[in-house]
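Here's the structure, in structure tokens; my notes come after.
Missing here is one protein chain; the remaining ones are kept as they sit in the complex.
After this line comes chain A, so read on.
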Amino acid sequence: MQEELFTSGRNIPHIDPSLEIWHWPISVYLFLGGLAAGLLLFAGLVTILGKEKEYPTPVKYASIITPIALSLGLLALVYDLTHPLYTWQLYTTIRLESPMSWGAWVLLVTTPLSYLWVFSYFSEIFPKRNLKFNFLKNFEKFLKKNRKNMAYALIPLSIILGVYTGVLLSAFNARPLWNNAILGPLFLASGLSTGAATIILLSKTAKEKYLFSKIDLALIIIELGLIVHMIMGMYAGSQVQLDAMNLLIGGEFTLMFFGFVIILGLIVPGILELLEIKGYKVPVAIPAILILIGGLIFRFVIVEAGQLTRYLY
């Protein structure tokens, strides 16, 4: 038996008895960042493949959500900083070893680009509204011409953004639950899945719903596979990783993780989408909303549970 305690009465706010430096804004940001990455990737892909006419939702209506999601996400991030007046220090340096530095720079490029993207569709989204100034009209025309170029930039940027939400966590070797290489691809897959779900929700044509249900089903299967890999990898790991996994399996996060993330957030919507693809009538809003809620809860579970795992004490 071993018992360890602080005799000098250590009780530092947010660190003892359990670490809680990162609160709900981080989970919300990771969700919104993943969602935006998914929406941007689909918008870019559809544009490059030249299928804007057939699939208008990902390029037009869903892309209105992207800048809103990114801006809210950025606000959430800054809200969780404790020295926010110095945020500009992020942009005085490029630190290749720090995932957060990568994220800050990618967001600096991607957020304005997502606004420009929506602006290039302004007349098509709001056909009754006229741009008042000539230079705005010219600017829209210029953006319209460069849509393909924007799309080429958006694809790598959105993938980095989606992976970054996971790598941000997996780079911390002091939090054993986070410290596994699968978290990056897992968060990317989850982000793409929430993006596809949003497109299904906003879409008005059966053809589009069919395609994105298929894409979403594939992403759900990939996600389930990656989760199995994560669990197996952790169980083959060291004691701290075993302890971390026990939080999710047979610990205080079991219900949240298996009930809400895996069953309600992945398996049930997966089955519903499969039925829909097979031709049964399923209201597509149900799986789409389940995926969005499941994705949000997934971020909360990983962020909260990860902070309970540590090496000492």
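The criterion applied here is as follows: contacts are C-beta pairs under 8 Å (C-beta built on N, C-alpha and C of every residue); 3 or more make two chains touch, one makes a residue touch a chain; residues count from 1.
In this text, contacts and distances are computed from a predicted model.
Among the names given as "Glutamine transport system permease protein GlnP", "Response regulator receiver domain-containing protein", "4Fe-4S dicluster domain-containing protein" or "YhbD family protein", UniProt records the absent chain under the name "4Fe-4S dicluster domain-containing protein". Note that of A:A69, A:L90 or A:I262, the residue touching the chain absent from this view is A:L90. Residue positions on chain A in contact with the hidden chain: 1-8, 10-16, 19, 21-22, 80-84, 86-87, 89-90, 92-93, 95, 97-101, 103-104, 171-175, 238, 240, 307, 310-313, in rising order.
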